[in-house]
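Removed from the display is one protein chain of the complex; every other protein chain stays in position.
Order of writing sets the chain letters: A and B. Residues in each chain are counted from 1.
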Amino acid sequence: MPNTTASSSSMNRSVTLSRVVLYAILLIAVVFYLMPLVVMLLTSFKSMADIRGGNLVSIPQEFIIAAWDKAWSSACTGVECAGVAPFFWNSFQITVPAVLISTFLGALNGYVLTKWKFRGSDIFFGLMLFGCFIPFQVVILPMAQTLGWLGLANTTTGLVFVHIVYGMSFTTLFFRNFYVSVPTELVSAAKIDGAGFFTIFRRIILPISGPIFVVCIIWQFTQVWNDFLFGVVFSGGDTQPITVALNNLVNTSHGVKEYNVDMAAAMIAALPTLLVYVLAGKYFVRGLTAGSVKG
Amino acid sequence: MKLAKKSVLGIALSGLISMGAQAGSVEVLHYWTSGGEAKSASVLKNLLEKEGHQWEDFAVAGGGGESAMTVLKSRAVSGNPPSAAQIKGLDIQEWAELGFLTNLDKVAKKAKWDDLLPEVVSDVMKYEGHYVAVPVNVHRVNWLWANPEIFKKAGVEIPKTWSEFIQVADKIKAAGYTPLAHGGQAWQDATLFEAVALGEGGPEFYGKAFVQHDQATLTSQKMTDILATFKKLKSYIDSDSAGRDWNIATAMVINGKAAMQIMGDWAKGEFTAAGKKPGTDYVCVAAPGTADAFTFNIDSFAMFDVKGSDSKTAQADLARLIMEPSFQETFNLNKGSIPARLGMARDKFDSCAHTSMDDFVSTAGNGGLVPSMAHGMSTTSAVQGAIYDVVTNYFNSDSITAEQATEKLARAIRAAI
Partner (left out) sequence: MAPVSKLAYRLLTMNTSNVVKQNSASAVSDSPQVSTGGSFDFLQRWLPKLVLGPTIITTLVFVYGYVIWTGVLSMTKSRFLPNYNFVGFLQYEKLMDNDRWSVASLNILIFGGLFILICLVIGVLMAILLDQKIRAEGSIRTVFLYPMALSFIVTGTAWKWILNPGLGLEKLVRDMGFENFTFDWLVDTEMAIYTLVIAAVWQSSGFVMALFLAGLRGVDNSIVKAAELDGASMPTIYRRIILPHLRPVFFSAFIILSHIAIKSFDLVMALTGGGPGYSTDLPATFMYVTSFSRGQIGLGSASAMMMLAVVLAILIPYLYSELRGKNNA
């Protein structure tokens, strides 16, 4: 890299200068990316009087956590006023199975589409990719009818099913792109030895799939956790996910708005996904490096 | 012997079940989720629970009930509608026509709804002469909210007509205040527009245009004039209004930044929350030129056809409770509206509500009582949407003339009918 090859002092100076510019650009970018988060955090610690009177990026006159407390345990999300806390569990109940099942199916699909190709499997992959682009608003009514026929209308199971169906095109895409770069010789040799479909999957493919599982799970977790449309339409009244609760909390038709509570609730709702990105972000990039993008 | 025992048990069990038929549960889809509204709705929940029933809350907020309607449609399609849903205006007729709603005549007869409700209200609640929905409140939409302090400083009186409004607004602007607080959202633009149409055109014109969609009225010179006046108002709104929520606009009046706002009576909640008193801190009068008219917006619950006798009982009890004075009073005190039923004690209501109640009764007699177009009372959602599109686009664009807008409005309504 250039900085290691630089030797003369003039070169050193230009290298230092370019480093300064580099860091300056990164700093500006960091400020841009953090701006909304800062606004939300500051607002959540202000009092309503402070918000009505002040600048939106001003430092709170005094830091109060009342808004957080209210958002968590006593803000109204309907006739019930118990904050967003009860909805947290609902969201986990939906997210965990949906993510695990769709990821696992994606892995199997990707495996078939790369290592066990058959007539038409490539065409099917193309068809499936197109499925990524269907606007979800289109599927609401036919899906409602289908779930009604299946007896799954307004149940958590039904909602999980919907997430799996529409999450699968992406998980398959991820795994397919990852497995494409796995040497086919490895698999064909095992086939020749008489190893079966699942044996090869379990013994050869799964052990090297760690990184792409991380990528896929993070992606799916974000998608399902943040989903509002399916959550609001297909959940039952008592199994609504947290995004629906948040929406109920921040949306008022003819009522008074409490922005500090809104912001605190929004932060609480976003905590799990934020945490996932902060903690697993490293593995995310590493997983992407490991092959999904080489495809 | 064994068989006999079983059947005895069966009879005993079924007896038990029918005894328990009094207690059922109702699932209620509504979009009252914020502080005051949610509290008002929970009053209803408590009343219902006192009768031994169960209230299954199904709240979906957003877009003035738009999200809730999406959910309701998908529930209906899946064959699993809730017992009661917050539906208003002409949508009630649509649902009834599709055969989803249940007949409430029995409850209505017993509680004499026909005597308690003004005809205008009960017409909205009935499909082919049968009650299918229950009204909760009556909002008046054509209000002008004003900050008297600013008027004093600018040395002007509160305007009674739209031409006065323009003169007054010019002076207020010269005094350094924003004359009109407004949020640039389609429904707010439409609310302002219907106030101008009612004020300049009168109730008859309003009805022909927004209820009957009479093409001659829609393409008339009067409509062009109204659109021109409406557009003129844009110059009295500050430049940052786009996308602003209505309550932020109200806050501008409260904080003395803006002089007036045209908004329904729910705005009162904001004044109350800020600790302001009607008459002294703020003034509520009918929107310019509409003192003898009343644009109504009624919230209501439609009752869906449900299975099971206990669910039916619970549903009927809910319908009865909604119309009872105790709920109507508590709810409307919270919400700023007036009760849908007549002849209630009015001592707890404030002066704005009293004006509203008086005008409601008087306009019902003189033809000044008109349904709000902007709030889905006068026409189908398709036509309403078409009007929204033209109005908001015209209001926010500099390149459309009033003549062009008249033409577009008539054409859009024709296409949506």
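Basically, a contact is a pair of C-beta atoms (placed from the backbone, for glycine too) under 8 Å apart; a residue touches a chain by one contact, two chains touch by 3 or more.
For clarity, every value in this text was computed on a predicted model and none was experimentally measured.
Checked against the hidden chain, the listed residues B:47, B:69, B:233 or B:338 yield one contact partner: B:69. Residue A:109 is the one among A:109, A:156 or A:220 that touches the chain not shown. Where chain B meets the missing chain, the touching residues are 63, 66, 69-70, 73, 76-77, 94-95, 98, 184-186, 238-244, 380-382, 384-385, 389, 392-397, 408, 415-416.
Within the complete assembly, residues 1-3, 5, 22-23, 25-26, 29-30, 32-37, 39-40, 43, 55-57, 105, 108-109, 112-113, 116, 118, 121-122, 124, 126-143, 146, 165-166, 168-169, 172-173, 177, 180, 185-186, 188-190, 192-200, 203-204, 222, 226-229, 243, 246-247, 250, 259, 262-263, 266-267, 269-270, 273-274, 276-278, 281-282, 284-295 of chain A touch the chain that is not shown.
Keep in mind that, in the parts below, only the chains that are shown with their structure count from here on.
Centres computed as Cα averages put chain A at a distance of 38 Å from chain B. Those residues of chain B lying in contact with chain A across their complex are 27, 29-39, 41-42, 45, 55-65, 67, 70-71, 73-75, 77-80, 82, 245, 247-248, 251, 255, 264, 266, 269-270, 273, 335-336. Looking at the complex, you find that chain A touches chain B at residues 52, 76-81, 140-141, 143-145, 147-148, 153-154, 232-234, 236-238, 244, 247-249, 251-258.
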